[in-house]
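Excluded from the complex is one protein chain; the other protein chains are retained at their positions.
Up next is subunit A:
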């Protein structure tokens, strides 16, 4: 395997409302920032992650290329998944050995429609989507299957929002208050905020990595695993695929200082801590995590960027990032980063 490192990370100051910017306008400042920081104008490969259903426009990701300077033609790809999977594709592409840099970005404006029911459109069209099963309903089914202590869940939300208030890119959300259910047992305060935002990462190999960044965050393990889509085929109280991905990425080979988890709901954090076997010595989501800012399709990529930032800043030597996709943590991608 070639050593691949994250050498730069940039993200928008995420908003809880539509500012009226187009997707290219949302992305362009982040792409420009990362180009300035690395000094690179062109990349060996470019890959993005987004979801056309968020904007309700087919091939909307194509227009996002306008933010990139894509002429003369660039080598480019797109995944209809969180940008974290675009990073995975870029990492695989870099393993080919003929290029030494890649630009990865993810973006989404979930403010434009009703995210809760837009998520129904990702479900199996025969058995689930016709029932109108929505995002909060299936999350509540999993929350009940986990059966976690309410005080523990409340504390996760409280901690996430407090950390988010200390993160200039995340939203300023108040102390959680109120007992109302969204879908029982999921409380309204358990629901991640509607967020618009984007993020970008530059990957580099070999000498280029050390030239571009004094403290590159090397990808020492990266793996993703999936489970059956249909919820009735799974044990929703845990995540076998997250555990498998964590083992394949080598999470447990050494202590983890910081873990950034793509846990959109507090019960998902409990599932993921167990699946990744993270102990009390690991700092969880110091950025505030998805409960403090959830720009859908960039949220997972931001976890990787935040985990890398701790290494760039010299605050940690070994961190883990997790990204999820699909209903009830169907797909899980785990990345281990080291200084």
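Going forward, a contact is a pair of C-beta atoms (placed from the backbone, for glycine too) under 8 Å apart; a residue touches a chain by one contact, two chains touch by 3 or more; residues count from 1.
Here is the rule we use: contacts and distances are computed from a predicted model.
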Options "Chemotaxis protein CheA", "OB-fold protein", "Electron transfer flavoprotein small subunit" or "Sulfite reductase, beta subunit (Hemoprotein)": UniProt name of the undisplayed chain: "OB-fold protein"
Among A:145, A:162, A:283 or A:339, residue touching the chain not depicted: A:145
Contact with the hidden chain (one of A:125, A:174 or A:281): A:125
Sole contact to the chain not displayed, among A:67, A:186, A:203 or A:275: A:186
Chain not shown, touching residues in subunit A: 20, 53, 56-57, 112, 116-117, 120, 125-128, 130-134, 137-138, 140-141, 143-145, 181, 183-186, 228, 230-233, 236
